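Here it is, the structure in full.
All protein chains but one are shown in place.
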């Protein structure tokens, strides 16, 4: 396709970014809390042997998943990864359907076909499900962005990748093509310091990922991944630029994986001090504090905390009570 | 393996580099001329229908192949690509064996198994053959470098990639791992403005490849790919750094593909002016001029020019006279 | 059909078979199919390395399409098979119907994850349909060496969720191209590059579509069945001619689709003659022919009068040098010899 003019180098002003709009802040808090409640419940269920197979915790990543997801509009498309439970939720995927997926139930998002948070795609919610092979969601999401460009639709496609995923060829190929085509594509890198047991310095020579964007003539911005306002502001700006035809952006959200890689992993390889340090920056507690400072009533926050408990109670009950798929369906739907 | 300290950022001084040593200059001229003579002969043979299958011309790339190859020592390892005929030659692969490979002869480097310049590996000459799938030579050559590191041998592994090849995942994965492991690895990018029919701006957003090295905390230097002294100087410096444990480097040699992608390609898609412009920078004519200025006798240069014609005459005659492989060998040597 | 009037002059110039009844090459039939689909559906687009610009692809299959349809619908990609293939999946999820060209079938392995892991499994996992077509110029015999001669179809036939076709004639190339583009699933379309300019044929009138999953009996016979696809259909027909002179009547079944296989047609010809030779240019070991032979031996064992024989390439990389490549791959003479033996069994 005809290519745009040489890139405007990302200007420093672009670092000046806004926070979540006042009136939406309690809602943002709700989605982070809902995800956390879901996550805590899931972990205890699996510890109790009430789970099926393994699963992933997104604990500590709520500000990234919600901040980025909140910056999107209804008809934008997003492909969350395995730490982004909160993003599925705020797009409208019910806790019930997600618990159903984790438990392999017929009412689960993938109807028992795919495991844990995998395969939770639902185009009616603008969600593309991911596969294990990291990070195939990048080029696939670029494809969604290219479709918007093809049809001159003012829509944006966003996806996530971990620090580990940035070592793959797909990361490079996708960013290169996104910049060549100036596609309305936004990539949020969740730099949580580890790829499974492998620390950042064994994955890459330099500890910062945002600067890698410059190799593609693309804006790259690093933000505090435990600050939902910071994430939202940076992503909202990138999304707006993409929507206006300004091309792709990369945002690095620095955070920490607070539990093991997956449910079975005790993560003994992570220094305890590191976790203690990051626990102090818990994105939800931090945001609650900010809300209080900004004049939100304690009661309003408490109400949200109570509401999410009730919603997760109901979701778990419904999902556990739901039937498993019928074996006769095993060969159905391989083809459209 | 235990990882080195954070990287010293490439300093600007590193741009200050030397030329081919005085006494070696005529030899360097010889290898470029030999490659050019081979190349011209090959092209005319194929045009006359005396070839088998297709083939690639390295015309205009001689300064890169020779400059880089000359910077290596005997027991270093190199994986040339399809524009680097000159590098095979200077490592000691005879024109006869290479013509034999192009013609599918039993005495060809691959004994009739692989096509044109493919599969011309010979470990006794420190040469790793390439496969078509671009750019697998990068991670393979990194592996050679890792073997040297594993055994604490002061050896270096070098390979080449085109501008097109830099769009692949292997480019990113290899540079990332090379920098993580600080392997004695040198990558020479032959930026000849085109990947087959695709111009640079349809391949990447920014026209310069050397700066991409910074994403890996690795020195990246751009040089005039039609100046053998410039290429030699930059590569020699990178090779010395790698040998001393200073880690990998990327050198971008800017040049122009002077003929079609392969023998069948008329390259009508390349603007004629662009070729005219680059023809004026022909690396061999330029170097001959430099030799004359520096006091080399016209006769000495003429002697080299005559010598290469005789050598290529003999090589072609021998290769054309040599027998094709016996069909009974078709299943031999699949396994070691 | 509008598509047959639209840009008619160009059609004549290109000779892509849209001017009804004309004999066109296999390559022109593919181009004609692409143009036909680009014309009838604005969601169809074409991309891959060097397919755009003034160039039109390593084999010129897409030549002229940018001029006719514009560079938004037909465009070049960087050298990034893995990601431009998954990019096609994302576009397909949004309702487009990309036709992706692999410059050579050999390079399809570079896009393996995008095909076998993402695209092949997606609909089963969460219902997102991925209607793309990968065009893969395959096969050898033309001295192109180990990396420009491959026949990798077996990898994909073994992969759940894909469809695989391999036309052998201009009419089927055109009809299967249309079927593949309109199919709501990922379809790998193997076009045999040795046939590009070596065979000609006419394209049926109208909106010619060959359903995926239907084999074709291209020669009827009674003594032995030769089941083949791609280039080997033509070798089988030549072999059958040779045998006819000897009084051996060979039936030739062109599979056309490799996934799904036309099981009924395969078993029918096997039961009819009781003697079957399965042939393909891909290496024989664990190739598609193994599935076809095993299927026959399992399903119509009682009807067989001889063991099912298989011919395929040797289990080596495809060698470059003429005597080696000739020894490596099947051909009419080898087919005739094997069928002759079967007939005499």
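Letters are used for the chains, namely A, B and C, taken in the order the chains are written, and counting of residues starts over at 1 for each.
Here is the rule we use: a residue touches a chain if its C-beta (ideal position, glycine included) is under 8 Å from a C-beta of that chain, and two chains touch if they have at least 3 such contacts.
Predicted, not measured: the structure shown is a model, and the values here were computed from it.
The chain not shown here makes contact, within the complete complex, with A, B, C.
Here the missing chain is touched by one residue of B:71, B:102 or B:170, and it is B:170.
Annotation: of C:271, C:290 or C:332, C:290 touches the absent chain (contact as defined above).
Considering the whole complex, the residue from A:44, A:73, A:132 or A:294 that touches the absent chain is A:132. Touch with the chain omitted from the figure is made, among A:110, A:192, A:226 or A:249, by A:110. Counting over the whole complex, chain A has residues 52-54, 104-105, 110, 112-116, 118-119, 131-134, 164-165, 167-169, 195-198, 202-204, 268-269, 324-331, 334 touching the chain that is not drawn.
Summarising the interface, chain B meets the missing chain with residues 1-2, 77, 109-110, 113-114, 118-123, 128-129, 131-133, 136, 138-148, 150, 157, 169-170, 173-174, 176-177, 180, 333-336.
Along chain C, the points of touch with the absent chain fall at residues 106, 109-110, 112-113, 116-117, 120-121, 124-125, 146-147, 154-155, 157-158, 160-161, 283, 285-291, 293-294, 297-299, 301, 304, 306-310, 314-317, 319.
One rule holds for everything that comes next: only the chains that are shown with their structure count from here on.
Centroid to centroid, with C-alpha atoms defining each point, chain A and chain C lie 41 Å apart. A separation of 37 Å divides the Cα centre of chain B from that of chain C. Counting partner chains per residue, chain A has residues 169-170, 173, 176-177, 180 touching two or more of them.
In chain C, the residues that reach two or more other chains under the touch definition are 78, 80, 82-83.
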